[in-house]
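Just passing along the structure, written as structure tokens.
The complex appears here without one of its protein chains, the remainder shown in place.
Then we have chain A:
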Amino acid sequence: MEVDREDGRTQNQLRPLACSRNILHRAHGSASWSQGDTKVLAAVYGPKAGTKKNENPEKACIEVIWKPKTGQTGKQEKEYEMILKRTLLSICILTVNPNTTTSIIIQVVNDDGALLPSAINAACLALVDAGIPMKHLAIAICCVAKSGYVILDPTKLEEQQKMKAFAYLVFPNSVHSVLPEGSLSVQGEPIEHGIITSVTHGTMSVDDYFYCLDRGRAASVKLSDFLRRSLQQHSTDSSKAG
């Protein structure tokens, strides 16, 4: 089925991606990520000594601060902070630096749809830039489901008006590993098919959701390649690149 999109993209086409690392001098790690007109800056400070109250001191702790483009931090930002924190906790190796806190500051530069996925991608890059030990990267993507077909990476307009339901999905990136083949799959499914994070808005049928998952997985491979390439370009130490 053909779908007309405002900007003339096909339904599986992502907007142009761009990222750069090490753009802030004072931060331990920083990155900017943009897809189309959505742009997000991420800065990482840490690991700093000590954990906050109610956190497990035997593990490293992650703190996320979300700065919106304008206005004050509201409920939406608090929710993003929580999702981002839990997502990053699951990909970092927390036992290497116990009793430390790493702060991640997300600054929204421009929001034109797929904001949370962009922020997750930016935060991952910034964590790599800061040299925080990680198991793998997280690849985030936004899919919009509409009666039987799925479009990827929607703009703000597509998120808000044209479409009924969309899903933010986060997958692990495809791992190049020294471990033997079989150890990277769980019950016959490769590790990159597992969902780290899923957030949906609006009602869709269950089948549409699974269709979103398929499309998201396919697109996450492209994103994963883009991330890996740009990380290898920037760093002379290629072992850093997840």
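Keep in mind that, in the parts below, contacts are C-beta pairs under 8 Å (C-beta built on N, C-alpha and C of every residue); 3 or more make two chains touch, one makes a residue touch a chain; residues count from 1.
One rule holds in what follows: contacts and distances are computed from a predicted model.
J.: Just by its UniProt name, which of "Lysosomal protein NCU-G1", "Ribosomal RNA-processing protein 43", "Mitotic spindle organizing protein 1" or "3'-5'-exoribonuclease" is the chain not shown in this complex?
T.: "Ribosomal RNA-processing protein 43"
J.: For the chain left out of this view, which of A:Tyr149, A:Tyr209 or A:Phe226 touches it?
T.: In the complete complex, the chain left out is touched by residue A:Tyr209.
J.: Which of A:Gly29, A:Pro47 or A:Pro172 sits in contact with the chain that's absent?
T.: A:Pro172
J.: Just one of A:Ser90, A:Asn110 or A:Gln232 touches the chain that is missing; which is it?
T.: In the full complex, the listed residue that touches the missing chain is A:Ser90.
J.: Can you name the residues of chain A that touch the chain not displayed here?
T.: Counting over the whole complex, chain A touches the hidden chain at residues 54, 74-76, 78-79, 82-83, 85-90, 165, 167, 170, 172, 186-187, 189, 191, 193-206, 208-210, 213.
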